[in-house]
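One chain of protein is taken out of this complex; the other chains stay put.
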Amino acid sequence: MSADPNKLAIFVTSPQNMLHVIGLANAAEKAGKKPMIFFTYKSIHLTKDPRFKVLAEKCGEEDIAICADSYTCEGYDAAADIPAGLSGKQMRTQAFHGALLDECGKYIVL
Amino acid sequence: MKILQVYRSEPNNDVKTLVGILNRDREADEFNLNVENPDYDQLVTKIFAADKTVCWW
Partner (left out) sequence: MESLKVYILVANRMYNDGIRSGLGLAVENHYAFPVIMNGEFPSFSTYMSENIAWVKDMEGQVYSCGAVAPDTCVDEEGDKLIAEISLQELGEAMRDADFIIPYGLPKQTNEPPPACAE
């Protein structure tokens, strides 16, 4: 698959950038671009922010996921406590980050 | 090659050195996220105008 020039990868590695993630995702959408977002390591705490559900629903099932191992390592229950806005299919591995690199024409880390 | 440097916090000397090397002989732009109300629309425009974006800590 070649990268989609209108798709913006947002790789979230920091737990303190929710405003930037939402601001960038909204701005991308406004500009006719499609955000694809992966939360890993300590950024998965952002799934507990009430704004996360809105973001997840906006992105859609194929284009937002979190690292299930990170979620478990940080003490959450990846089987019984899937974050609001996500399904079990969106509890992913680092391979989803690989998909971001492959599928998105543009990329940013937050 | 057009490169965009984005800063999430005030860049330290290491970052400044690396940015200097990365920008050498290239068209370079920058964007500061470490402000009260970042203009995310402008950031999206800059990201899509660049070939590569580096977003520093």
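We just call them A and B in the order they show up, numbering each chain from 1.
In this section, a contact is a pair of C-beta atoms (placed from the backbone, for glycine too) under 8 Å apart; a residue touches a chain by one contact, two chains touch by 3 or more.
Please read these numbers as outputs of a predicted model, since none were measured by experiment.
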With respect to the chain omitted from the figure, which of A:Lys34, A:Lys53 or A:His97 is a touching residue?
-> A:His97
Hidden partner sits against chain B at residues 8-9, 12, 14, 17-18, 20-22, 24, 52, 54-57
Footprint left on chain A by the chain that the document does not show = 1, 11, 13-14, 16, 40-42, 70, 93-95, 97-98, 101-102, 107, 109
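The rule is short, and it goes like this: only the chains that are shown with their structure count from here on.
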Centre-to-centre distance between chain B and chain A (centres being mean Cα positions), rounded to whole Å = 21
Residues of chain A defined as touching chain B within the complex = 8, 14, 17, 20, 23-24, 26-28, 30-31, 33, 106-110
Can you check the complex and tell me which residues of chain B touch chain A?
-> 6, 8, 33, 38, 40-41, 43-45, 47-48, 50, 53, 55, 57
